[in-house]
Structure formats: C-alpha cells, structure tokens
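The complex is shown incomplete by one protein chain, all other protein chains being positioned as in the whole.
Entry: chain A
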Amino acid sequence: MADIRLEGVAHSYDGGRTWALRPTTWTWRSGRAYALLGPSGCGKTTLLNIISGLLTPTEGRVLFDGRDVTGVPTAGRDIAQVFQFPVLYEEMSVYDNLAFPLRNRRRPKQEIDRRVREVSRLLGLDPVLGRRSRRLDPGRQQIVCLGRGLVRHEVAAVLLDEPLTVVDPALKWTLRSKLKEIHRDTGHTLIYVTHDQTEALTFADEVVVVNEGAIVQAGEPAELFLSPAHEFVGHFIGSPGMNMLPAEIAGGVVRVAGADAGAALPDTAAQAALADGEKLPPGPVRIGVRPEFVELGAAPGVPARVSGVDRMGAYDLVHALVGEHPVVARTEAGTAYEPGAAVCLRFPPERAFLFRDQVRCGSLGPLTGKGAA
C-alpha cells in the first residue's frame, strides 16, 4: 500500500491539440476509498489509466510513496483494475482466473493456493470456485475480476472503472456494500470511477469531482453537497442540481431582479486576493442555491412567479421564474402554490453562494440595515 501522488500530470491523445486531462496535482492517500465522479468523457478513465500505467502521461510524474513510477509498466506497479464490463479468462475456472496473476509471476504452488482460497473466502466465491467463469452472472464475474486484483497482496490500489454498469440494478446496492466491506477488511486504497452521483456519494470517504479534464473539487459527500466550490459541482451533484441565478454586486449588496438578495461576503481565499480585503468587487455574479434551501413566502425577498409544481410524492418541486430565470424550490409534499402565483424567494445565508467564471468567490450573507433599498 502506498500514497499515490500525481505531479502536474496531463494527457493529450492527439499530440497536444486537445487535453483529455489538464495538468493535475493530487495525492491519493493510502487506505482511503475515493470516488472519481464526472460526466462521460471528462477524463476520469484517462486519469485511472495513468495511475495503473496503461497510459503514460504526456506530462508530469506519477509517484508511489515517493518512488517515481511514471515509466514503469503496468505489471510492475501492483495495481488492480476492474473494468466497465467483466474481463475474464472465459474458458478458465474461477479458481484459475484468481490464480492467473500469481502464476504469471511464478509464485510457489502452495502460496498461490493459499492466496486464492483467502480471496475466494473474502469475496464469497467458494461455492463457484470450480465453475467456468463465463457461466457466472455479470455481478459475480465482476467480483471475480476484483478478486484477480486482490489476490496479489502487495497491491497498492484497486481501481474500479464504472464496475457496476453491467450489473442488474437490484444487485448494485448489494455489490456496493460488498465493496465497502472489502475495503474495510483489506484496507486497500480504492478509486472508484463513476458518473452516478449516488454511487459516488454512498461509496466514498472522499469524492473527487472531475470536469473537462480537471479536478474541480474534492471532499466528503456532505461538503460537496453543502458547500460546492464550482458551479459544475453545484449542478452535477444533487437532484435536481443547484439553481444558478444571474445577479449583480453593487456596493457590497447582491441584487437580483431589482431586489436585494443579501450581502456579498467574500470567501476567505478570495478575500486574501482582494485589494481592500473587505468587499467583492462590483459586477455580475451568479447566485447558487440548492432547491432544498430556497425558501418561499411573502415579502421581503426576490419577487418571482410560480410556473409549475412537480408532485414527487415525498416532496414537491416548485418551479418559479425570477424575471426569465428559472429557480426550483423543494418543499414539503402538498404545497399550496399554484402556477401563476406571485411569491418571494429567500436564500438563507451559508447555503447560498456567489460564483464568478464558474468558480465560487463568496457567499450570501444576511442583509444589514444600510444595504436595504
């Protein structure tokens, strides 16, 4: 087991015209369960293949516990990888599949047998050990693939590239819990690639969100939900995603559609960069607030008009328009709002954020008396 560090790693498939992965520096700490979350084509798999050595990055270095492995081929890296669909040696039995990586490394027979049986017990494969691997259901096949990785006990990390794509939805939950269990029992570093936020949030200690070839935010599931650092995290995580409402900062107050929404409080990071140290510079911003935190009611607030209500059973989604911009609010089931009704929206402090150029620059604070119009 090892810390896996990427230093300025970038990759281009076409000689530098476009970058599948932009320069990234990041450390995967030993023994943690990570989820790598992002839409299709965002560079997740590229990142994964660079860690496993299937790809050599165009730029940058890959370090395992400080040892530079950038040029080391896959077989020398002690990485296990599970692919989107089960990759098995189909004509072999489950036992032979599990033994294959060790046989290739010419380990003694007794050791191979001991390791195979340990892993098979851990993964619950004992009853099918003698079966031909292609006869198993896809879920079991993926477990066998995982086992082929775990059988080498020096494995530094287990990489899973959307491993549950082919698995029956009903089984996904079981397999995910199984994975967490295995993670707890073995303590391997797990990196789980997915485009499914539920999968990512329920699985990982830490979720790394990737978009357009760059890591946009990493953190615990709650952190990503409550405090997104990037507009992309706001609308990619959450269902429905975060509302984004164009606004204007003027004199330290955020104004939307002619009404004051709140004070503009700079983030600490942004604050340090500011010359006067106190205020965000005036100009356009976007307010990001999750539907869960939008409050509906009478004035004061941002005036809006209800355009529709989705009754979801457990809750309702009220769609409103501020000027021409849609905002969704999640309310309790059985809300009385009807399309066409006028309503005021309030965005609670600490739950509403300000974004400039997609990056968070501040948050919405309570209005002090002087800013109110």
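What we mean here is this: contacts are C-beta pairs under 8 Å (C-beta built on N, C-alpha and C of every residue); 3 or more make two chains touch, one makes a residue touch a chain; residues count from 1.
In this section, contacts and distances are computed from a predicted model.
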Candidate names "ABC transporter domain-containing protein", "Glycerol transport system permease protein", "Cell division protein FtsX" or "Tryptophan synthase beta chain"; UniProt protein name, chain not shown: "Glycerol transport system permease protein"
Touch with the omitted chain, as defined above, among A:His11, A:Lys44, A:Arg115 or A:Arg148: A:Arg148
Chain not shown: contacting residue from A:Gly38, A:Pro101 or A:Gly301: A:Pro101
Candidate in contact with the missing chain, chosen from A:Phe85, A:Trp173 or A:Tyr337: A:Phe85
Interface with the undisplayed chain - residues on chain A: 49, 52, 54, 73-75, 79-81, 83-85, 87, 89-92, 100-101, 104-105, 145, 148-149
